[in-house]
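Okay, here's the structure, questions in a sec.
Here the complex is missing one protein chain, while the rest keep their positions.
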Amino acid sequence: MTAVAESPSPSTSPWSVTTRVIVYAAIGAALYALFNWISFAIAIPGANNVSVRPHYGLLTFFGFAFGPIVGFLTGFIGNVVGDQLTGWGAFTSWPWSVANGLAGLVAGLFPFMLASRMQSVGSKAAWSAVAGVVATLIGFLFIFVELVTQSEMGFNAILTEEYIPTVIANSIAAAIVTPILVLAWEPISAQMGR
Amino acid sequence: MTNPTTDPVVVVEGLSFRYRRGIEPALRDIALEIQPGEVLLVAGPSGCGKSTLIRALNGLIPHSYSGELTGSVRVGGLDTRATTLKGLATVVGTVIQEPTRQLVASTVPAELTFGPENLGVEHEEIGRRLVAVAAASGLEPLLGRTTDELSGGEAQQIAIGGALMLRPRLLVLDEPLANLDPASASRLLALVRRLADEGTAVVLVEHRIEDVLEARPERALYMEDGAIRYLGSMAGFLETADPTRVKLPFDAWLRRARAGAAPSASSDSDADVVANGQAPRIEWRGVDAGYDDRTVLHEISAALGAHERVAVLGPNGSGKTTLFKSAIGLRPLTAGDVLVDGATIAGRGVAELATTFGYVFQNPSQMLFAATVREELLFGPRNLLRDPDGFDGLVATSLTRVGLDEEPEVGERPPRTLSHGQQKRLAIAVALALEPRTLVLDEPSAGQDYRSATAFMREVERIAGLESIYFVTHDVDLALTTADRIILLKDGRIAADGTPHEVVQDRDRWRACNLRETSLMEANRQHGVRGSRFLGPEALAAQLSHQAH
Partner (left out) sequence: MRAAFAYLGRGSWLARRDPRSLLLAAFLFVIGAPQLRDARHLLVVAILALGYYALASIPWRTVRRQWAYLLVVITAVACINALITGGQSGGFSGTDTHVLFTIPPFGAEVTAEGLSLVITQVLRFVAIAAVGFPVAYAIAPGDFGPALHQLGLGNRLPVMVDLTVRFIPTLSEEFTETIDAQRVRGFDPLQRGGGPVARLKRLAPVFVPVTVGSLTGAEDTIDSMDLRGFGIGRRTWFRRLKMDGWSWVVVGAFVAFLVIATWLNLAGLTNHYLLPIFVPN
């Protein structure tokens, strides 16, 4: 007599930290740090950087595709390690690391809220662009912490010099790159599942 | 109570498994016992279930891969279904197929200690094991290194060391020899033998049988379609195995030919004779090239003919890849010049050169990005502003030339959902879409089993409209039986350049280039015709048995 065992399929709670979550987060963070290093052989500690950074779309993708924990770690550790790679040191631009992390985290909440509306790959890709933009708008609110850390900066200055330009540039990157990666990854992940 | 030195380490009964997404079972009714101190060789064609069997032994099935599992697997007395992966980790050590992907720490000592740390082993005990494993496996020279500096062979050694740190009673190795040059492979096999002699049971998956004989496996298990076709002594296996399916020593071919087995329809020596005195396609003139901080190629001078098949062989890191990258403009020259069809490459674009000779990278997945196969094929022609009216025809012919046209609706599939072998074909089709007259292939046989690698090269040879093929490989037999001309590269210099017969003359030089002396090569040297190309095992065996009659 032989017993047939159906092993359980992987857990889907957004907050569980499995080996898979750790490995995906490490890949996301490594890619983010690497592209950061490549696109600005010297990265800027902090924003002040109005150019569009394509790799920003990576962290919204990692959040959207693999959940809030992966998203947060991709953004936060990615920026921290990126600053290590470029020489600035891990904490020098910590408000920006946290803002990145929060953006990844928020992007990671969307699939759980929108599961019912994302039946096709196409709609998933479209929502991922929306998620990327909203996540950026919310996550980067964190840089207003500079009202405290750089008391010389007024609210208006942070808004017009940092928040708005960064959010515009990063939203463009998120809105374009996130769906491109979702479209590429969906068919493969569907096939790869264990 | 189990006795670890006499009781079998592995007892598998009635094991069948179907992956959650699989249609057919990947394992069918497997029964198997493995004794302590035994090396069991597991062989079989690609997709026959070797890796799946390994996953069933180490517990990834059912703990990590879901599906339908029947039968039982007991390892070291533990039922894999009832024991957690953590519990099994001290009983089974596993080294998976891809060496670089399984290293998880940034330094070698951290990599070795990763397992015991996870199990909460105390500091002093980990230290003792580290010293013991490093001494026993000859890893001391590597202890000061970071993992990203390791060569493929060294990474493989460290992966084994990492598994040994958990003191497993069973060690399973999934194709450990892929991409290793012979010197590294010998070291590894000697280590495997020693571990077995000290009482560890070893399961070694490899389809290049000839290469693993050095580990003197006690038994062999041959699988097809998920089922066991042979399980018994190694000697018996060598007697009965089919040399067209797994790579056996040349004797096996000879025996088969003498026994009168009909030669199969695909003869592997449909050689067309080379026209001599032709104009060269690529000519290096005193070329130095390399990377920012170091020169890799030194004073390279060679001319590859427009109608030649050339194989480039040499140790890991000798500059084989750099040689062709310098010709297509991907690596700047620091001295000398390269001429393509007689004109210097200076000032010519990479893609423009690719219309003369297509370059196929080792790992196809490193470039596949488009949503469909069709878009993937058209990326190059679009970049070169080719006429869109011809695109339908171009896609169709490119797919036909590599035999992908038989796959239904292949043009609309996402490229990465194709199988590994199909992706390799697609990579060639991508190169062919620029309509080159020559094809350069970097390690065409990597990651394929013996039969598919040989068959793949034969298919490439038959692609219509190609004047010449140049390829880089570690597979000595493939090079000798496919190429009219062999170039040996060592430390960035050309060590030899000539017909296969000329190049293998000097045995010392051959070995100095870290190359294996295979039984087929030996047989050709003794009995082969002094033609340009070596005979394949089948043709040579047929010829020899004919002479004997």
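Each chain gets a letter, A and B, in the order it is written, and its residues are counted from 1.
To be clear about the criterion, contacts are C-beta pairs under 8 Å (C-beta built on N, C-alpha and C of every residue); 3 or more make two chains touch, one makes a residue touch a chain.
Remember, predicted model here, so these are calculated numbers, not experimental data.
Chemist: Using the touch definition given at the top, which of the shown chains does the missing chain touch?
Modeler: A, B
Chemist: Pick out which of A:Trp37, A:Phe64 or A:Tyr163 touches the chain that's been left out of the picture.
Modeler: Among A:Trp37, A:Phe64 or A:Tyr163, only A:Trp37 touches the chain that is not shown.
Chemist: Sort through B:Val11, B:Ala335 or B:Met367 and give me the one touching the missing partner chain.
Modeler: B:Met367
Chemist: Among A:Leu102, A:Ala125, A:Ile143 or A:Val177, which one touches the chain that has been omitted from the display?
Modeler: A:Val177
Chemist: Which chain A residues would touch the chain omitted from the figure, given the whole complex?
Modeler: Residues of chain A in touch with the missing chain: 17, 19-20, 22-27, 29-31, 33-34, 37-38, 41-42, 44-45, 48, 52, 54-55, 57-58, 61, 73, 77-78, 81, 83-92, 94, 148-154, 156-157, 160-161, 169, 172-173, 176-177, 180-181, 184-185, 188-189, 192.
Chemist: Residues of chain B in contact with the chain that isn't shown?
Modeler: Interface residues of chain B facing the absent chain: 58-60, 63-64, 85-86, 89-90, 92-94, 96-98, 100-107, 109-110, 113-123, 126-127, 130, 146-148, 159, 162-163, 166, 292, 325, 328, 330, 349-351, 354, 359, 361, 363, 365-369, 379-380, 382-384, 416, 430-431, 434.
Please note the rule applied: only the chains that are shown with their structure count from here on.
Chemist: In angstrom, rounded to a whole number, how far apart do the mean CA points of chain A and chain B lie?
Modeler: 36
Chemist: Where on chain A does chain B make contact in their complex?
Modeler: Within the complex, chain A touches chain B at residues 2-9, 183-184, 187-188, 191, 193-194.
Chemist: Where on chain B is chain A touching in the complex?
Modeler: Residues of chain B touching chain A: 14, 19-21, 61-72, 81, 369, 371, 414, 416-417.
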